[in-house]
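Excluded from the complex is one protein chain; the other protein chains are retained at their positions.
For clarity, chains are labelled A, B, C and D in written order, and residue numbers in each chain start from 1.
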Amino acid sequence: MDIFAILGCVIGVGFILTAQAMEGGNVTQLMQPTAAMIVLGGTLGAIVGSFPVGDLKIAASAIKEVLFPPKVNFDSLIAELVGFATQARKEGVIVLEKVAKGASDLLLTLGLEAVADGADPSLVQGMMENQIGQLEEQFTRASKVFEAAGAYSPTFGIIGAVLGLIQVMQNLSDPSKLGAGIAVAFVATVYGLFVANLIFIPVSTRIKANYQQVMLAKEMMLEGILAIQAGESPALIERKLQSFILK
Amino acid sequence: MDIFAILGCVIGVGFILTAQAMEGGNVTQLMQPTAAMIVLGGTLGAIVGSFPVGDLKIAASAIKEVLFPPKVNFDSLIAELVGFATQARKEGVIVLEKVAKGASDLLLTLGLEAVADGADPSLVQGMMENQIGQLEEQFTRASKVFEAAGAYSPTFGIIGAVLGLIQVMQNLSDPSKLGAGIAVAFVATVYGLFVANLIFIPVSTRIKANYQQVMLAKEMMLEGILAIQAGESPALIERKLQSFILK
Amino acid sequence: MDIFAILGCVIGVGFILTAQAMEGGNVTQLMQPTAAMIVLGGTLGAIVGSFPVGDLKIAASAIKEVLFPPKVNFDSLIAELVGFATQARKEGVIVLEKVAKGASDLLLTLGLEAVADGADPSLVQGMMENQIGQLEEQFTRASKVFEAAGAYSPTFGIIGAVLGLIQVMQNLSDPSKLGAGIAVAFVATVYGLFVANLIFIPVSTRIKANYQQVMLAKEMMLEGILAIQAGESPALIERKLQSFILK
Amino acid sequence: MDIFAILGCVIGVGFILTAQAMEGGNVTQLMQPTAAMIVLGGTLGAIVGSFPVGDLKIAASAIKEVLFPPKVNFDSLIAELVGFATQARKEGVIVLEKVAKGASDLLLTLGLEAVADGADPSLVQGMMENQIGQLEEQFTRASKVFEAAGAYSPTFGIIGAVLGLIQVMQNLSDPSKLGAGIAVAFVATVYGLFVANLIFIPVSTRIKANYQQVMLAKEMMLEGILAIQAGESPALIERKLQSFILK
Partner (left out) sequence: MDIFAILGCVIGVGFILTAQAMEGGNVTQLMQPTAAMIVLGGTLGAIVGSFPVGDLKIAASAIKEVLFPPKVNFDSLIAELVGFATQARKEGVIVLEKVAKGASDLLLTLGLEAVADGADPSLVQGMMENQIGQLEEQFTRASKVFEAAGAYSPTFGIIGAVLGLIQVMQNLSDPSKLGAGIAVAFVATVYGLFVANLIFIPVSTRIKANYQQVMLAKEMMLEGILAIQAGESPALIERKLQSFILK
C-alpha cells in the first residue's frame, strides 16, 4: 500500500487543524454537516451529470490503484522478455504459445500468442498499440473524473458560502448573530478548497503520475515482443530495453 | 434513456436545497425571476452572438443524444464486420453492394458500397476518414457551445450581483433594506454557478465522453472495411478488431 | 447579413436591462461616460500596444465578415469542380487556363492556372497549401485580437472599479455619498464584463466558427484540383468531394 | 520606429487618467512610490528568480525590436532569391559563394555558402532548419519572460493591497484614517493591473506577432535556397515564393 497517498491528506489536515488550535480556534466550529452536504452533494451531482456511468466505475476502481499502485519492476520485466527471446531463439517462436499464458502481463500474453501464430509484424504491433491506446484512454478518464471533481468542489464551496451569506443578510438587524452566521457560511468555502486540494486534485495527479511508469513498461513490452519476432539476439534485446531506463 | 444524465442535476440541486432547508433557509428566497433573466438571458445572448445558427442547432440536437446516448455494442459491430468479411470471401466483394444498405451505420454503408464498386483502397480510406472527421467536428462544436455557455453564465451571475449591489448602494441610508437587497443580488451569483456547474459544463463534458465511444466504433469500422477490401481472413479481422477492446 | 451576430448582443442587453427595470432600477444610473472611457480606452490602448497595425486592420475587416459571413455553398462548389474535371477530360487540362479567371474563388484560379501550365503536382499542392496556410493565419490573427480585447476589458473594468473605490474611500466620513460612489465604481466592472461577454468574446468565437466552414471549402478545392490534375474521372471526383459532407 | 507600440500605453493611461480627472479624482493620489516598489520590485524578483540571466538579456534586447521592429519586405526578398537563382543558373552554383556575404540575411548567407560548397540538400535543409529553430526558440523565450512578468505583477499588486489592508486593520479604531489607508492599499492593485495590461502582456503579445512575419520570411528563404540548389527555374521559384503571400 502506498501510505504516502494517504499521508498527504493527513499532513495537510494535521498542520491546518494544529495551526487552528494554536490560534485558539475551536475545531468543532469547523464541523458543519450542511456545508459538507452542499460541497460533496453538489460535486457528486456535477460528476454524475458529467460522466457516463462507465467512466465513474473506472474512476472508482482507480482509487484502489492509487492506494495500491501497480508495482512496475523493470529489471524483472527485461529479464522476462530476454528469457522469451532466448527460448524463441532455441526452440522457435512456436514455443511462445506455451509460455504466453504464464506471462506477467496480459499485453505480453496477447503479443506472444500473436507472434507464435505467425501473425504479420504490423498486425502484432497494431494489436498491441490498440491495447496500449485503450489503457491510456482509461487512465486518462479516471484522472479526468477527479480533475473535474477538483474543479467543481471549490465552486460548490462558494455556492455554499453565498447561500449562507444570503441567509445572514436576512438577519442584518441582529448584529450579534451576524458573525456566527458568516463564520458558518465560510466553512463551506474551506470545505470546497480542502477536498479539492487535499483529495480530488492530488488523486487526479497521482493517477497520471502512476500511469507514466505503467505506460513505459507497456512500451518496453511492445519493443521487446517486436524484437523477439524479428529474431533479434537476446543480448541485443536486453541492451535495447535497458536504454529505456535513464542512467 | 440515460437517467444518470438528469440524475446528476437532481442530486446536486437536491443536496443543496436540503442543506439550505436544514439551516432554516427559505427556498422561496432563492426564487428570483429577475436574477434568472439576467443569467439565462445574458448567456443566451452571448451564445447566439458567438456561434452560427448551424452550430446552435447541432448543440440543441446534441441534448437529445445526451439523454438518449447512442448505444455502441462493440460485440455486435465486430460480428457484423466479420459477417461481411465472410460473405465477401465466399461470394466476392460484389456481394457487399446488396448488404450495404442494411448495415447498422451509414459509415459502413458508404464503405461497403465503395468496396463493392472496386474503388481504390486509398479512396475508400480517404472517404471514410473525411466522414469521421466531419462527425468529430460536429461533436466538438456541440460540446463547445455548452462549454461556452458554462463559461458565460457565472459571469452573468456576477453582472447580476453587481447590478443588484449598485441598486443596494443607492439605499445605504436605510440599513433595514440593505441585507435583503444584498441577498437578492447574491442569488444571481448562485444561479450563474448553478447552471454552469450542474447543467452546461456537465452537458459539454458528457457530449465529449459519449463521443469517445462512438469514435472508437467508427475507427473499428474503418479498420474492418479496409481489411475486408484487402481480402484478409475473417478470423484475422476479428482478432484485429478485438484488440480495440481493452482486456 | 447574419442578423444573429447582432441579435446576440441585443438579446443579452435586452434581458439584463429589462430585469434591471423590473427590479426598479434606473437604467440611466448605468450610464457612466467615465466608466466607459476607462474600459474602452484602456482596452483600446492594450490592443494597440499588443498587435502590429496590420493585425488591427485584419481584425477590423473581420467585423464585416462577421456581419456578412462568407456564404459557402458546398453543392455548387462540388458542381463547379466536377465541371472543370469534365472539361479537362474532354479538351485537355490546357482548357483550364481559359476558365481559371472565372472560377468562384481565387484559390481555384491559382490552382487551375498552375494545372493548365503543367506544373508539377507537388508544386500545385505546395502553392495551394501555402495560400490556405496564410488564410488560416489571417483568420487566427483576427480572432486573437478580439480574444485579447475580451481578456483585457474585464481587467480594465476592475481597474475602473478600484479607481472609483479609491475616491470613495477618501470620503468615508460622509456615508451618505458612500453608496452612490460605490455604485458608480461598480458600473465600470459591469461595462468590462458586458463588452467582453456580449461583444469581444462572441466576435472572436464567431470568426473561428465561420472560418471552419471556409477552411473545409478550401480543403475541398485542394482535393478537387489535385484530382483533376491526376486525371481522375468526374464521377470519382464528385464522390470524393461528397465525402467531405457529413451524411 | 513602431510608434504604435508606445502609443498603446499612452492611449490606455491617457483615457484612464482623463476619466479619473473628470470624476474629480486627484491624479497625485495615484502616485504611491511604495506601491510601485512592491509591484515592480516583486515582479523583478520573480523574473530574476524564474529565468537564467541569458534569457533576461534576450528579453531586454527584444524590447528594442518591439520599438524598432524588423522590417520584412517580402517583395524584395523574393526578388533577391530570384536573382540568386538566375545567377546560379547562368554561372553555376559556385557563383553563390561570392554573393553569399552580401545577402540580406545571415540565414541566406549560411544557405548560399552551403549550396556553393556542394553540400548535400538534406544537410543544407537541416542546417537552415536548425538555425530557424533556434531563432524561434529565442523569440519564444523573450516572449515568455514578459508573459511571466504580466502574470506576476497583478499578484504583487494584490500582495501590496493585502499588506496595506493589514496595516489599515491595525488602526480600525480611527475611522477617519481608514478610508485613506484603504485607498493607498488599492493603488498597488491598480499598479499591478496597469503594468501587466498596458506594458508586459502587450510587449509579450507583440513579440510573438512580430515574429510570425519574420518566421514566414525565414521559411521562404529555406524554400528558395532549396529550390535554387535543386536547379529549378527562376520563374518557377518566383511563383512558389509568391504563393506564401495571401492573394
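Definition applied: a residue touches a chain if its C-beta (ideal position, glycine included) is under 8 Å from a C-beta of that chain, and two chains touch if they have at least 3 such contacts.
Computed from a prediction, not measured in an experiment: that's the story for all the values here.
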Displayed chains contacting the withheld chain: A, D
Which residue of D:44, D:72, D:180 or D:215 touches the chain not shown here: D:44
Candidates A:99, A:123, A:151 or A:190 - the one touching the absent chain: A:190
From A:25, A:102 or A:121, residue that would touch the chain that is not displayed: A:25
Interface residues of chain A (partner: the chain not displayed): 2, 4-16, 18-20, 22-25, 29-30, 69, 175-176, 178-180, 182-183, 186-187, 189-190, 193-194, 196-199, 201-203, 205-206, 209-210, 212-213, 236, 239-240, 243-247
Missing-partner contacts on chain D, residue numbers: 33-35, 37-38, 40-42, 44-53, 55, 106, 110, 114, 119, 123, 126-128, 130-131, 134-135, 137-138, 141, 148, 152, 155-156, 158-160, 162-173, 184
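FYI, only the chains that are shown with their structure count from here on.
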Labels of chains that are neighbours to chain A and to chain D: none
Size of the rotation, in steps of 5 degrees, that lays the CA trace of chain C over chain D: 70
Proportion of interface numbers common to chain B and chain C (over half same, under half different): different
Intercentroid distance (Cα basis), chain B paired with chain A, Å: 24
Chain A and chain C: spacing of chain centres that average the CA atoms, whole Å: 39
Graph class of chain-chain contacts, one of line, ring, star, complete, other: line
Every chain pair meeting the contact rule: A-B, B-C, C-D
